[in-house]
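The following block contains the structure, expressed as structure tokens.
Here the complex is missing a single protein chain, while all its other protein chains stay put.
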Amino acid sequence: MRSLQPAEAAPPKTGIGEILARALGPALENPRLVFGLALLGSLVLFGLLGGLLYDTDLAYPLSGPIAKAPSAAHPFGTDTAGRDLLATTILGTLLTLKVGLIAGFIGVAFGATLAFVAAFYGGWTDRVISAITDVLLTVPGLLVLIVLASSFPGSMSTTTMALVIASLAWREPARQIRAQVLVMRESNYVLMARLSGSSGPAIIFTELMPNLLPYLAANLVHAVAAAVLASVGLEALGLGAREEPTLGMTIYWLMVEGAFVRGLWWWIVEPLVALIILFVAMYLISVGLDEFSNPRLRNR
Amino acid sequence: MVLKLGGLTRRQFTNLCLGTLVMASLPLAGVQALDSVAREDTLVTESPPAGTTFTNYNTLNPFVVGGDPRSHLQFVLEPLFYWSNLSAEHIPFLATGYEFNDDYTSVTVTLREGVTWADGEAFDADDVVFTFEMLRENGEGAKDLVNAQEVATALEKATKVDAHTVRFDLKHPDPRFVLGTLTVTFNKGVFPVPQHVYNSVEDIAGFQDNDIAAGHPIGTGPYQVVAAVPERIILDRRDDWWGATEGVWGDQEGANYTDLPQPKRIITIPRNDYQQGAQAMLSQQLDWMAEAPVPIMEPLLSQAPFITTYSDREPPYGNIDWWPTSLFFNHDSEAVSDPEIRRAISYAINAEQVIEVFHQGYAELISSPMPDFEALGVYNEALEPVAKEHELNAFDPEKSAEIMTGIGYEKDGEGFWSKDGERWTARIFAAQPLETQGPIIAEQLRRAGFDATFTRTPDYRQIIFSGNFDMALWGHGGAIYDPYETMFLYHSDFYRPVGEIATRFWRWKNERFDELTEKVAQLPIGDPKIEPLVKEAFTIWMDEVVEVPISEWYHRIPFSTVYWSNWPSVEDPYAPPTISHWTALLVIHGLEKTEG
Partner (left out) sequence: MLWLGTLARRILVLVAVVVTAATLNFVLPKLAPKNPVASKLIEMSETGASVGDIESLLKVYEAKFGLDRPIVLQYFDYLGSLFTFDLGYSISFYPTRVADLILSALPWTIGLLFTATIIAFLLGTLLGALVAWEKAPKFLQVVTPGIMVLAALPYYLLGLVLIYLFAFVWHVFPLQGGYSILAFPGWNWGFVLDVLYHSLLPALSIVLASVGSWALAMRGMMVTVQGEDYMLYSEANGLRPRRRFLHYGVRNAILPQMTALALQLGHIAAGAVLVERVFLYPGVGMLLFRAIERSDYFVIYGVVFIIVVMVALSMLLVDLLYPLLDPRIRTGAAA
């Protein structure tokens, strides 16, 4: 469905810096992308600055009084185990982003590798990889993740959580990047490189990679967003790093502890707002990137 | 071709819709229309097993592994005796009395005359003998029924003496057989089932007895299951209940259970999270909530003047349960196998803070694993000086540190106890109701230098019971009328090595404690010789720091007085107000319809 034009038009031997510059120029004119990046940036800033300026050890139980509304001592209030909710929100934002980034990166890296191998070598290699990818794509991801996460003995760390999610995050990038590489493989500059005797891996790294970068970036944003979505979903079910105050875990605890019926509005509002900002930011960025790669969507 | 698209999808759409309708009607196919019963004649309760659906809705046989009687069968079946715990009263129900022989190896039980099953058959000695012999044989053979092994351990043979007399010959002298096995209290005891239904069943462990349309399950109780779906179980009153007949009760006549209970219909819904129950209480849809911890109870009471509890609208909002909680140790775990380390841990734990945070202050510290029940008062008093001396529930970080340094530990760079360069670490798990205590205890220990982590995982039961833990927050559920049941919890008969499932997961063994327990087992309830034995046993228990006792457990249960009044209360504790124990029928007998 995506426009395949930019790849075809790319000239051979272009520096990565130049491509980035060319990519970023029009990107910055896209209001959705800019607004999304700004939102995400402010959330990251909140996390980083908060981590520096505020005592995040307070995100653990018994740091403050029990279930108190926001006050000077605890600007975001506390929950029923005496966690300071400002600290919880700061750490939660960072941890949730961390899970998304790790899982997204691994997913795209692994998926892209498979895609390159499949697309470039073709034949049986391609058929086997594509078949596996296609079959696994039909397996409902959330189900497998729930089963995997709940099979973990004892408790999980956020890193393990990220790895669990990464175990399925490669499917979509693998399929999409393969399709893209297939198109590029037939392009003139790759044919030229082949004729001049370059080897497979050399062509992948010197010719394909640089031209695929914007495309990989879009895939990465999608993968990170999907990973955050999956991790928050799993945590809200109580599966995941229970000792760590991720945003999803906060949702789980407030559901378990009956925050609604106890009228602890601050406990409900804060993780929801943080998550909403996070999801909206990633949505805007990925829509922006899509519009960027499919120019006909612009200005609509 | 493109033009056809609309038509095809519409057809596709209609087919899918039709399919959905057919699917949707499937579960309703087996449901008959119910007569309507006025709301003011209906009692709505919330009951375990927890979840959005009952796991047992389809299983109406009390001896099947999946057949939990709490949501329905406890209103259909009646026991030989009830023990009403808060009034410390032993109530003969389907029986009228019993007599042990001199050495407690045989007991003769007389059955009430005039009792009938719901289908009109008379209830008599054949039913009782059948039920107990079935369990005994199963416990000695196939072992796939609930209660079977327990009955097989105690019972040699049940024999019919005449239509209303049964003799139970026991394998060992057992003065507690009647209270422990023939009596229903908390979640213990055996309900007799109809011989004329069960004797034709080949595989009782797979028998669901769920032919509701044919009037099953058949019990002697005043209620009958009329509908059971995963989200609801509905029971209607049987106005021909035997108990309402003149003259069947003898000298018990006049007690509140001798009349037909007032609710014409009981609806039980699965106990879910507190939020749902609280909301249903507030909207007056629910009359009897399963349980509400203080932080839920207080907003409930402040929002609804019609809600009350066992202690009225005042703290502690409930009654003491048989489940005093402790921090248990796994005595086979290396981290806590040294009693000195256990003692140091006990000083590091601030049980008062736990009570403050978890119970908002409304629970008492405990020093022994026995609840503060009426019938146990004498023994608890006798243990008080011993407990004072042992300081198991004292909080004193300095003493804790002293003990640790005394046995060669020192704090490492991060402030945690270490020995020979190796840091002491431990994993804490918790029973689900105590889940939120876990982080608190872990934090207290960490502050005292013990590197403990709390883990909450759905499979905590298996981890704890198979011995793969260091410490666990759990409750007791032992003694009710006599200390023996609590002592029995620590008998080494139940010891299993790590890896095997042990109901007594603490894996503590002590020969002298075993001897004392066996001695108590031979003595009848209330025998003055019991007290010194109990004292000696629990002195050992405290010397060894078997656990760190924390607090009493309260059943805090909200009742709605919109439709029903005369709930059990401190002034009139006629029955334990807990729906999740098998004595809820006694409460229902006591309820009165509100005026207007």
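To keep things simple, chains are lettered A and B as they appear, and every chain counts its residues starting from 1.
Going forward, contacts are C-beta pairs under 8 Å (C-beta built on N, C-alpha and C of every residue); 3 or more make two chains touch, one makes a residue touch a chain.
No experiment lies behind these values; they were computed from the predicted model shown.
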item	value
Residue of A:Ile129, A:Met249, A:Leu275 or A:Leu289 in touch with the missing chain, whole complex considered	A:Leu275
Touch criterion as defined above, residue of B:Lys160, B:Arg232 or B:Arg423 at the omitted chain	B:Arg232
Full-complex contact with the absent chain, from B:Arg461, B:Lys509, B:Lys535 or B:Lys593	B:Arg461
Residues of chain A in contact with the chain not shown	1, 131, 134-136, 138-140, 142-144, 146-148, 150-153, 229, 232-233, 236-237, 251, 255, 260-261, 263, 265, 268, 272, 275-276, 279-280, 282-284, 287, 294, 296-297, 300
Touch residues of chain B, complete complex, unshown partner	1-2, 4-5, 8-9, 13, 16, 20, 23-28, 31, 33-34, 39, 42, 44, 48-49, 51-53, 55-59, 64-66, 68, 70, 139, 142-144, 146-150, 153, 186-188, 205-208, 227, 229-232, 234, 267, 269, 272-273, 275-276, 279-280, 285-286, 431, 458-459, 461-462, 465-466, 477, 496, 500-503, 580
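Methods note: only the chains that are shown with their structure count from here on.
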item	value
CA centroid of chain A to CA centroid of chain B, Å	46
Residues of chain B that touch chain A when the two form their complex	273-275, 278-279, 295-296, 299-300, 357, 427, 435-436, 439-440, 442-444, 453-459, 463
Chain B-facing residues of chain A, complex	60-62, 66-67, 80-82, 150, 153-155, 238, 242-243, 255-258, 260-263
